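Here is the structure we will look at.
Only a single protein chain was left out; the remaining protein chains are all shown in position.
Just so it is clear, A, B and C label the chains in written order, and each chain counts residues from 1 on its own.
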Amino acid sequence: MSKIRLGMIGGGLSSFIGIVHRIAAYIGEEYTLVGGAFDTDYDNAIKFANKLELDPSRTYPDIDTFIEKESALPSDQRIEAVVVVTPNFLHYPMAKQLIQAGFHVICEKPVTNTAAEAIELEELVNKHKVVFALTHTYTGYPMVRQMKSMIAEGIIGDIQKVDAQYYQGWINPVIHDPEKRKSVWRLDPAKAGQSCCMGDIGVHAFNMIEYTTGLKTLKVLSDLNTLYADNPLDIDGTAMLRFEDEVRGIVRASQIATAEENSLRISVYGTKGALKWEQEDPNYLYHLEDGEPVKVLKPGHVYASEFAKQSTKMAPGHPEGIFDSMANLYIGAAKAIRGEEYIDGAFPTIRDGVRGMKFIEAVLESDKNGNTWAEIDD
Amino acid sequence: MSKIRLGMIGGGLSSFIGIVHRIAAYIGEEYTLVGGAFDTDYDNAIKFANKLELDPSRTYPDIDTFIEKESALPSDQRIEAVVVVTPNFLHYPMAKQLIQAGFHVICEKPVTNTAAEAIELEELVNKHKVVFALTHTYTGYPMVRQMKSMIAEGIIGDIQKVDAQYYQGWINPVIHDPEKRKSVWRLDPAKAGQSCCMGDIGVHAFNMIEYTTGLKTLKVLSDLNTLYADNPLDIDGTAMLRFEDEVRGIVRASQIATAEENSLRISVYGTKGALKWEQEDPNYLYHLEDGEPVKVLKPGHVYASEFAKQSTKMAPGHPEGIFDSMANLYIGAAKAIRGEEYIDGAFPTIRDGVRGMKFIEAVLESDKNGNTWAEIDD
Amino acid sequence: MSKIRLGMIGGGLSSFIGIVHRIAAYIGEEYTLVGGAFDTDYDNAIKFANKLELDPSRTYPDIDTFIEKESALPSDQRIEAVVVVTPNFLHYPMAKQLIQAGFHVICEKPVTNTAAEAIELEELVNKHKVVFALTHTYTGYPMVRQMKSMIAEGIIGDIQKVDAQYYQGWINPVIHDPEKRKSVWRLDPAKAGQSCCMGDIGVHAFNMIEYTTGLKTLKVLSDLNTLYADNPLDIDGTAMLRFEDEVRGIVRASQIATAEENSLRISVYGTKGALKWEQEDPNYLYHLEDGEPVKVLKPGHVYASEFAKQSTKMAPGHPEGIFDSMANLYIGAAKAIRGEEYIDGAFPTIRDGVRGMKFIEAVLESDKNGNTWAEIDD
Partner (left out) sequence: MSKIRLGMIGGGLSSFIGIVHRIAAYIGEEYTLVGGAFDTDYDNAIKFANKLELDPSRTYPDIDTFIEKESALPSDQRIEAVVVVTPNFLHYPMAKQLIQAGFHVICEKPVTNTAAEAIELEELVNKHKVVFALTHTYTGYPMVRQMKSMIAEGIIGDIQKVDAQYYQGWINPVIHDPEKRKSVWRLDPAKAGQSCCMGDIGVHAFNMIEYTTGLKTLKVLSDLNTLYADNPLDIDGTAMLRFEDEVRGIVRASQIATAEENSLRISVYGTKGALKWEQEDPNYLYHLEDGEPVKVLKPGHVYASEFAKQSTKMAPGHPEGIFDSMANLYIGAAKAIRGEEYIDGAFPTIRDGVRGMKFIEAVLESDKNGNTWAEIDD
């Protein structure tokens, strides 16, 4: 069984996120990076290819050439899967082209700019029967997967409350100065899309809820904050969620939670117990039950679920981190690409992308309509 | 300077809360328990007095007799301050009687059943010039007071976001069984008043916000949950808060956060930094600033504020707990009773009671009106 | 059943430790402070008595008068138990006098200056059949008692390793300056006795080991550090311990563990599991087992041992602290004084005092003899 031939759009010398994806691809030893359109500056793209000792003939000036030339190669040489790590607004058109050309796609978040575009991609993915992996990175942590397994097995019973937080503080140092603000592309609707905070991080919290619990969000009521009238995008917000059976949830997100780093947390309370997890200490899962000591689960133990076991490489006490989490998504996608069996949730799909975009749009709608309930259809 | 002569209404043999207040009174060595109306069963009241070696002649069968007899004593013998630890619905009428009779009052929470009653008590307190201390116990912790001092000094700048949580799980084991539910007085509107979760614990989170930050809440939008249609009172709820200058806050409260113990937490984010505190680990205060290591403050150090210093009895590393926290309220009230100077916030007052009741009523109103904003006046 | 009439030697206006003991006595409502010899300055003693509203006729100028006058009172008026909170070197002679006069004694640590003196006290306690409680305060924490119960029940199997730490940093700011050093009585052998670090805190770690495990230490090998040649007393040291059956232990103690507060920790490893506890977070007990999630036990739960239950006053999630811990010793001693049944370990006794002094002397001997094994007899 050979490695999967991987291409990359974007991710060249000046890219921060490209290396993250490459490391994730390396870790499982399932992929070989073969070529790509790494940079809009072709000279830089070639420099990058040389640095990585890639075949320069498979470094392309743009995605159109990439698709054209790769599609012309025999199927046992052609790139099979493509990582899209371009600026956000290009995710949708590029993913669309790639899907239509029959490539499997591993796409950075956000999947699209609108829910309609995400739905369109979903239809194309189904039509072209390609694998589409959306890198909601945090879903790859072993203890998140342990949580998903335990909830699915009914260990905490019926869920009665969910609370998810994603607090960062990085906008605080720039938001109070209109000049500094201009340097932040996430605050520019042309580059960042409809939302800053909810679109970038609130959606992670939302995804984490639906991913771990399997609950479907029916409607949201949100209160967003731009802090200054001349700042067009939300940088803080709270959303109340309503699931089936009147189950309640909360998504709290902020980029002005001063000096918070990357505090994604989720607590799920059920009739038989609760599970709590925090991204900054990802190797700890807290299991609470009435009248019992709190149980602290860690990766690599005999008590791990099959899904968590498959997502852990080392013996207990050897902390794995964010790269390992993303690597688990790549490993999951590799199984799908190869047509092997894999555990549901092994990687987020275009379905997660559709749900996320619908959440973002509903949250914006609720806030615009005076903090009233906005529905999210399937 | 002699000790303050203290009376107690309720708090006898079968009372859980009575001993908490007595310990709080003992710790500062500022009060002597002299007498009271400890029990509706007079025999038990006398047994209790004997157990504590109190003068039985000052153990009264009821509050009316208490007031009548004590008022008849010379001023240097008369009980000066009275602790009200009766069932909730009696707080208001008894506090009212005592204030009108010129006694200082130390009253358990909730202060009244309605905001209107609290406002009435406030007018009486002002008219009769008595001290009224409301035992929002958690405000007595040294690190809460450190937080209040630091915010007042501007150390975290202007506040831009506040998030307070009060999660408990104790109702989970009873709520799913209609029979078990009946045994819980907090679920009975006749005994518990208008609200269970928000009235009992949400209000603590609200008070903690206004206490530490000095912010005034202008309006709330809430979503409450009774979980079952035949359960009349909220056992879970979220409220979005709006303060002056568009500052946003959240109060999250639950009694079905399965297996949570008493998880009161507050995070306050300002333009220059943030402060975070948790009741279950009360001797730690986290101070975050952009680009700085997180600072962990603990009691008893040279860096403590004057207010925190006055609220700490031991050297660093000797954990104080909930009794010590409540003792700090008693010590603060003693200063007020004696007419000595004291730091603002040394004990919660009837003002806190009024604010709390207004919060509860606004939260109920918002929820009833389809999760719309409800205003809170001064 | 009336309260126990309590006296106090030392503990007056200028005393730090006196209030700690009084609070501990108040909390359980088992004692009434009746009189004492509170201060070597009689005027101050009277001032103190007045402040506490004690009968001045039972405030005595010295311990001899105390014993004489109290002994002359009828038995139903006479002080029954006496707290000794004088400077360290006076503990032994005063405890001795009190025991010989038939008083129960609650004595601060260290019990004596030498092991021989402690043995003498033990003989007197047995002869005069009085209760002698030694305030090894940390043994009163509910989770320490839970640990003791669980080990006694065999829950962690046979013990194979014990590691106890007591790290403080308070001597760091003075030790490097010979002038500052002079101001510290603990560094003066005339006042502090044979040892500073091991005598003051190492002995707590040792006691915690023998208290929780029931193991008996047979010999020690120690390495002590004075840091400077002109500093006569140890301020840091490590001791290897050998128990029965070749079980090994470690006591690590330091007063130059810079900026540590009061970090007493113990870890006990057995064939079936382990238990870990830390004094600065006293309400958490960690139970480890092969292949199981770590269990975190907290006070007040249904799973608590009877002993832990008796040592907890509040519902889960309401942190109790150091005063509550010491109060538990007073409550235990009250049972003994009244001749009621009590759980073994309810308060440390003169036996703990003897063991502790033997440990200190063995540690000093080992270090003096070039870090060789020194035996500890029974």
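The working rule: a contact is a pair of C-beta atoms (placed from the backbone, for glycine too) under 8 Å apart; a residue touches a chain by one contact, two chains touch by 3 or more.
Predicted, not measured: the structure shown is a model, and the values here were computed from it.
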Q) Which residue, B:L297, B:M314, B:A327 or B:V354, contacts the hidden chain when the whole complex is considered? A) B:L297
Q) Thinking of the whole complex, not just what is shown, which of C:L187, C:I209 or C:A257 touches the missing chain? A) C:A257
(Q) Across the whole complex, list the residues on chain A that are touched by the chain not included here. (A) 1-3, 19-20, 22-23, 26-27, 29, 32, 51-53, 168, 260-263, 279-283, 298, 313-324
Q) Which parts of chain B are in contact with the chain that was left out? A) 287, 291-298, 301-303
Q. What residue numbers in chain C mark contact with the hidden partner chain?
A. 156, 160-161, 163, 167, 169, 172-173, 176, 221, 223, 225, 227, 236, 238, 240, 246, 248, 250, 252, 254, 256-260, 267, 269-274, 288-292, 294, 371-373
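Note that only the chains that are shown with their structure count from here on.
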Q | Whole-Å separation of chain centres (CA-atom averages), chain A against chain B | A | 43
Q) CA centre of chain B versus CA centre of chain C: separation in Å? A) 35
**Q.** chain C: positions in contact with at least two other chains
**A.** 298
